[in-house]
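Here the complex is missing one protein chain, while the rest keep their positions.
The first chain written gets the first letter, and so on, giving A, B and C; residue counts start at 1 in each chain.
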Amino acid sequence: MDYFIELLFAGLTRGSIYALIALGYTMVYGIIGLINFAHGEIYMIGAFTSFIVATVLSIYGFPLLAIVIIAAVAAAVWSSAYGFTVEKLAYRPLRKAPRLAPLISAIGMSIFLQNYVLLAQTSDFLPFPELIPEFAFMEPVAHIVGSSDMVILVTTAIVMIALTCLIKFTKIGKAMRATAQDKTMAVLVGVNVDRVISATFIIGSALAAIGGLLIASHIGQINFYIGFLAGIKAFTAAVLGGIGSIPGAVLGSLVLGLTESFATGYISSDYEDVFAFSLLVLILIFKPSGLLGKTETKKV
Amino acid sequence: MFPVKELKRSALTSLWFAFLTFPIMVVKVDPIERVVSWRWDNMFFIAFGSFVFSILAKVFIIQKERRASKKKQKTISEPLVQRIVREPRFLYPLALACFIFGISFPFLFSTYQTNIMTTALMYVVLGLGLNIVVGVAGLLDLGYVAFYAVGAYSYALLNYNFDMGFWTVLPIGGLLAALLGIILGFPVLRLRGDYLAIVTLGFGEIIRLVLENWNDFSQGPSGIANIPRPSFFGMDMTFAGGITYIYYIILVLVVLTIFVVNRLQNSRLGRAWLALREDEIACEAMGIDKTKTKLIAFSLGAFWAGFVGVIFAAKTTFVNPASFTFLESAIILSIVVLGGMGSIIGVVIGALILILLPEYLRALSEYRMLAFGAILVVMMVFKPGGIISNVRRNYKFKGLSVVEGKNNE
Amino acid sequence: MQSGLKKKLLVAAVSLGFAMAAPVAGMAADTIKLGVAGAQSGDLASYGLPTVKAAELVVAMYNAKGGINGKMIELLIEDDVCKPEVATNTATKLVTDGVHVVLGHICSGATKAALPIYKEAGVVVMSPSATNPDLTQSGDYPNFFRTIASDDAQAQTEVDFAINVIGAKKIAVIHDKGDYGKGLAEFAKKFIQESGKAEVVLFEGVTPGAVDYTAIVQKIKRKGADAVIFGGYHPEASKIVSMMKKKRLKITFISDDGVKDDTFIKVAGKNAEGVYASGPNDNSANPLSTAAIDAHKKEYNEDPGAFFENAYSAALALLNAIEKAGSTDMADIVKALQTETVATPVGNIHFDTRGDAVGVGFAMYVVKDGAYVEVK
Partner (left out) sequence: MLELRNVNAAYGNIQVLHNIDLEIHKGEIITLIGANGAGKSTTLMAISGIVPVRSGKILFEGKNISKVSPEKLVSMGISQVPEGRHIFPELTVMENLDMGAFLRNDAKGIKDDLDYVFSLFPILADRKSQDGGTLSGGEQQMLAMSRALMARPKLMLLDEPSMGLAPLIIKQIFEIVKRINKEHNTTIFLVEQNANQALHVADRGYVIENGVITISDSAENLLKNQDIQKAYLGI
């Protein structure tokens, strides 16, 4: 039973990280129908920014709490700035282009950003400062669920609730939903669609940056390549849940995380990714729009 | 004269980039020695560079608009390449010249150049194969590399276990890949565009992971070495001879592929694909069997990938799963989109650019992939329809203008 | 008919190819061309670049003495990104440029792909880091040599240490699914089973770059392993050890020379304490080794990276063989490599008939106070 709970928490932790990244994919897809392949790189840049800021601050002797807060804010700010700029440079000019053009642009952007960080920083793995301390009160259960797992779970939950409120109740949230559902009509009621799309990129990037900060301090290292696999997995999770759907992205991520964790625990980690992708194929065969996706009626 | 407003905007752009790149470009920390180096000179370069660049981009755009507005008053003139493609008068001599150049290539250049060109030609065929799936039939396949892997491993394994020769395996590899395409296609082809994309991506990864983990079958990550090059009537060949030989094999395959794909596009089936790409529901109403038509496109694309896979194994004489990653699929897809979806010549040009570019960008050494990514983005932004944008689109508006009226397809 | 034409074309092509290669070879008489191939960009660049630096240092030293038999040595440096398909291009380029001997490649896969090309052209290749046993044991590559011991030797060292020194009874063997890591792990598994003194309770691969390794660590714990043998590189190793620490799992962690790298200690920090790793014999007492490192520091102003000493030694061995043989002919060089003992930073070595260096072995190291020290 202990083992089951251990794997459960491992899966939830992993799923939470996927969720933070998957939301960016799903929100962008919901609004402009683009698979933003560079999103994994935004997550990586978030992790790198928080690494740089946190290390600099710790060298200058700031207290831990200040470091955590400043690093998180900096990561969110710069990731958002990158998300915003990438959209403006690589996707906005292609708003009316053939459907695959922005996809290739996104792949190019992804390659570019990876190599940009590689060249400006280093190809080596870097030790990420420990931003999450080992809490004393967690000690009795630390072998099952550690402090960093807990922080990840709690933070993700808070972020999810905040995002839901934002989408549900604020003006920009409503504008985002309206734009996703009917772009022309959104324009006709006075929504500046360009601004809404930028906002979507900014919010999605900030979430990914939080994910980057959390996971980097959880596993204790980063390099320029961490965005690739995490991005692909998060994207898979978003599709699994029904791409375009926000609760779908969260559910899909948790399902994916748990599948990987239990598959590793009870079967073998050799085929961890095979299980993940097979699950995706199976679910899509029986539910072609993902777990919470709506069956689309195609406009004729 | 350049407007002052634009200068101000460029200044703002440069400020923005200075801010944007600040943590990554300027700060470098050594977490072990606990030292921070501030590379302010980088910030200066970025600010200056982006200032100059944004002005250049603006000038470029203004000129483009000016040219476009001038053009609008006359007829819309076609790009040069497209006109050449259209006119048999230009096309045939050009094709002949290309062919002669292709044949004499190994005589003109070194073995190394021939080797690189062989790789490029392999991607031409891969691009043309994927073009059937993505460009013509409109099915977004992000796992195309799986079929390539199937071809490569067919040759490696059949040769290793049963000592089968290159020429025997060549068709088998293609058929196995096509078969796999059918098996995969059945359940997934009813998925909508982007769902299909991620499922094929997942499938490509599954194939690679199986090859990586199933040691008894594929020898795992260490791969299979000592795959023989194609034999030439039992004659043993020198290394340079082998390279040249494979070059000619792939050259013949390129010609064959172009011929077949061209015929296919103008056939009933080709038109059904195009129609399917434009509007699935209307197609069904007109009695086109959607699943069957898609399946044929999917397996035909796979067949070509399998073919090239066999040649890949013979050329490198070594296969391991690391050669079949998602990036490979992405590059083949980029070839198709960059060249211009659905256009044969576009795909050929796209493949030559994308494969030869990194090879000749070696001079840029570590900036190679950075430049590659940037070029992909820039090409897409300035030419979203690809180098040769789809010629066929014209016949929708047949007779609307003088130039388009000439289109006698 | 057509095939006849093809044959003619081919013959013509081949002869032309030679005709073009000939002047290159003729010119080459003036210099001895040493090729250096390996990953110089991409994620494995940190394993390939030290080799380039080692070659530069050795060549500069030789050329300062007036070269070999009056001929200067010229370096031809090519990047293969550790990818087999690129490595064939790299090898072709080097062969076309008339290279005499090659120092490289860095990764076993790339080396395997490139070797037939060198074999065909009669070029001797010596790798500082390709450890796959097949390279020497299969007998397929008479032109291949290396200054590093092969994976099976290393796995044997690790297993002996785990069983005899640590006294492990239940061992979990983990790898990174890669060419090097998995190959090593396979050998470790085999040797453990053959020893009969311990059992393999878990044999699994982890996905490099995965966001989290908690599940596999929990599994190791559940299987009741008292030691882990890990085959792979340091990024995964440091993730696993820090996750073991987080999950309060206190068992011995033994790894390979992909982990016996100072970067591992830097990244894993205090979690690295007590980790065992096998690595090439400690050469710090060897004056040649200290001299090579000092030369590196002087020239590049930093400590040398991975496989630097092996690369330095390989460059010395290759040039020494050419000097002793008095020729750049493959057969002569091979003979000289097998018979002439040469003093290098990794010891006084010569090569056996399969191509492995005699006199290069593995020792076990442990991380103590932030540095690797040899376990006596």
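Everything below uses one rule, namely that contacts are C-beta pairs under 8 Å (C-beta built on N, C-alpha and C of every residue); 3 or more make two chains touch, one makes a residue touch a chain.
Everything numeric in this text was worked out from a predicted model, so none of it was measured.
Q: Looking at the whole complex, which of A:A22, A:A106 or A:A175 touches the chain that is not displayed?
A: The single option touching the absent chain is A:A175.
Q: List the residues of chain A that touch the chain left out of this view.
A: These residues of chain A touch the chain that is not shown: 171, 174-175, 177-178, 181-182, 184-192.
Just so we're on the same page, only the chains that are shown with their structure count from here on.
Q: Closest chain to the protein's overall Cα mean, using per-chain Cα means, please.
A: Chain B is the most central one.
Q: Would you mind pulling out the distance in Å between where the CA atoms of chain B average out and where those of chain C do?
A: Centres of chain B and chain C (C-alpha means) sit 34 Å apart.
Q: Could you put a whole-Å number on the gap between the CA centroids of chain A and chain C?
A: Averaging C-alpha atoms per chain gives centres 37 Å apart.
Q: Residues touching two or more other chains, restricted to chain A: which are they?
A: Only 126-127, 270, 273 qualify.
Q: Residues of chain C that touch two or more other chains: which are they?
A: 42, 177, 205, 266
Q: List the residues on chain B that touch chain A in their complex, please.
A: 16, 19-25, 27-29, 31-32, 34-36, 42, 134, 140, 187-188, 190-195, 197-199, 201-203, 205-206, 209-210, 213, 279-282, 326, 330, 333-334, 337-338, 341, 366-367, 369-370, 372-377, 380-381, 384-385
Q: Applying the document's contact rule, which stretches of chain A touch chain B when the two form their complex?
A: Contacts found on chain A: 29, 33, 35, 45, 48-49, 51-53, 55-56, 59, 74, 78, 81-82, 85, 89-90, 93-94, 97-105, 107-117, 119-121, 126-127, 129, 232, 235-236, 239, 243, 270-271, 273-274, 276-278, 280-281, 284-285, 288-290, 296, 298, 300.
Q: Mind listing the chain C positions that touch chain A in their complex?
A: Within the complex, chain C contacts chain A at residues 42-43, 45-46, 177, 204-207, 209-216, 218-219, 221-222, 234-235, 238-239, 242-243, 246-249, 263, 266-269, 271.
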